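Note that this complex is displayed minus one protein chain, with the remaining chains in position.
Order of writing sets the chain letters: A and B. Residues in each chain are counted from 1.
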Amino acid sequence: MSDSPTTASYFNIFITGQLEAMEFPLGPNAAEVFCRYEVVYGPDWELVSGVQSGISQTASNRSGYFKDKIIFNFPLEWTFKSTTPFGWPQLIVCIYGKTRWGAETSLGYSRINLPVFGSNDNNPIVTPILCPQNSNMVSELASWITGRNPELKDPKALLSNGKLKGISAESYGEVVFKLATILRGTDRLGYDWG
Amino acid sequence: MFHIFPKHTGVYNILDNIEYLELEVHFRHINSLLKLPKFDRAFIDVNINSLTKNIESFKHTEDATCLRRIRWQEKLLSPSEIELYKDERSCLTDTQKKYNQWLLETGVSEVSSGHSSSVNEVSKRCHKKRNKKSRKAELSSKERWGEIFTYVHEDDFNPDDGALLSNGKKIEKQTRFDEHVAAQQFMYIFAAISPDTQLVSLAWYPELRQLHIYPDFNDFAVNPYYIQVDTDYRHLYAFAVHNVSKRRYVANPTTYLRLPELTAHWQEERDLNTLFDLPPKRTTRISLLFELRQASGFSYDNINVRYQIKLPANTILEEGVLNASTHASSPGPANVDCFFGYNWQLTLLCEEDFDPTHLLHVYFEVISIDSWGRERIEGYAHYSTYLLTGSKSAKLMCLCPADGILETLTRYLIGGRRLFDFMSFYTDTAKDTLVKSRYGCRIKSTGQLELSCQCFRQRHCELLTPCTNKTSGMTLDDIMLAYRESRRRLEAVVLK
């Protein structure tokens, strides 16, 4: 790749940071919380280093106040290579909780664009958590009995433009990220990054 | 010493009939790399007894050269082949019988028969004759030494099988596991030197219409191929293969080689790269994006804002309207502000003599219309900006003339707007030059408007006004790399 004569047409971005915490205003509806993340990018992009998906540890705030943040401090690091900013990588986080009865249920989904400009550490990225809702009464009853919330069949639908048209969701809670971006090679391609 | 040129296979796509392929093989035995004069007594014609000195003429060494034109699948018999096939009994396959017929017809046998008959018939009586014949044979064998001969497809020659024809064994049919087994045709060109040496091998695949030739065509003067043979002593040969097939012009050239959509696409891409609307020479294009966001603090509801824009001197309006009105808005249930969210874009051309200290003025009138259709003036506002790039937002305080009792009553009952030259109220006209006097105007302040303005400009980059922005900053290396890559891609498309 380094000998390719088209190296002039690639630019690299290097993203590093952490999934710091999750905040539920009235406490999560689960004793313990863990999440799974996946980074999705457009066809012109290539993941040079870093893992595409991962699972975090199981964390809880049982020992503290119920309104406390649930701290993860889960490290995130990627290096991408691309020819165009279209298809900028996005991060989907699926949040699961373990209730007191041991059942594992989905607590929601969250999606962010990885920062395009080097982010400011004083402004962490805060994104809402969306929990899909049941569409009819029967499934509402079923989920109340089993204690399982409805899940999205394909979390990547969060990235699409119209696939989630009829789906109803409730937002509850926030995920806090601290990410920073370093860019390389964008000037050579004529991009004005501002 | 001599430069060894690398040999590689040439692959050619033949559109024409393969029968028209003609090669010229130039084969030469290099006696020496230096041109030395050769002392040859046989050609001296001198009187030894004469008093004149021995004039020994020198002759430059002549290398034995053979120049031969060969057509596709043209069979040239080697000396050993001739020897083999002239005897009927050693001809086994049909092809060999055919060669035998040739030999008998053309009478080639007499040339080499001298050689063989001289071996068989040893008689003293014919000694002289023999000597003559043998000499002739020697000469002829010398002449025929280094001759080019070919193996064609019919011979079923396998290059690995060296001792093929000398034994006269029946050649087994080779089985190849290719798909095109029936259609492939091979041809080998050899030189009849002490071991028969292969010069050129050709393979023709009709399905693919490809000719593979090893080694590729070359020029004898430029890059001949050298062969070194170590037998009794070291020999050096050079040869070259030229393509002398007559080019025939096809009546209707196949159009598939031209890809109209591909050329059009590249052209379109190239045109798009340079396509941009540039302002006329020596003018600057300025584009302003205004947004009137909200209005608050007015006494009546259902207000709409009308604006008028006054351009500075030496500017021309290119696109946009100078007078317009927003929709009528009232406060919503959640808030007391009237949201407009009205955006408009204005494009101007600033001429050369435009003075950047001149301002662009926007005058606002806030008017309310009630359910009876009465229009009331709610306030006036003014905003001025320099035509510089940047983004600003401002909260404009509105004012309107204060009313006496009569005016207030009229306003409440009838409505209507008093004529008020608010434009000259804000900006200087020719009248007051020394002192700006608003004495006597009784004004009250009403609500406020929130406005934001973004401005950016475009200049025709000439030497007069150089652009100081960052350009793409490509180095020469990047350009050369990109050029080579694109050239390679184009060649791959064109030569396919």
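Points worth noting:
Rule of thumb we're sticking to: a residue touches a chain if its C-beta (ideal position, glycine included) is under 8 Å from a C-beta of that chain, and two chains touch if they have at least 3 such contacts.
The rule we apply is simple: contacts and distances are computed from a predicted model.
Not shown: a single chain whose UniProt protein name, out of "Protein prenyltransferase alpha subunit repeat-containing protein 1", "B9 domain-containing protein 2", "Protein preY, mitochondrial" or "Exosome complex component RRP46", is "B9 domain-containing protein 2".
Screening B:Pro280, B:Gly341 or B:Pro356 against the full complex identifies B:Gly341 as the residue touching the chain left out.
Listed residues B:Arg89, B:His327 or B:Arg442: the one in touch with the omitted chain is B:His327. Among B:Val11, B:Ile30, B:Leu236 or B:Leu289, the one in contact with the hidden chain is B:Leu289.
Of B:Asp232, B:Asp277 or B:Asp353, it is B:Asp277 that touches the chain left out of the display. Counting over the whole complex, chain B has residues 272-273, 275-278, 285, 287, 289, 291, 293-294, 302, 304, 306, 318-319, 321, 324-335, 337-341, 343-345, 347, 367, 369, 389-391, 454-461, 467, 469-472 touching the chain that is not drawn.
Where chain A meets the omitted chain, the residues involved are 25-26, 42, 84-88, 90, 110-113, 116-117, 127-128, 130, 158-159, 161-162, 164-172, 189-194.
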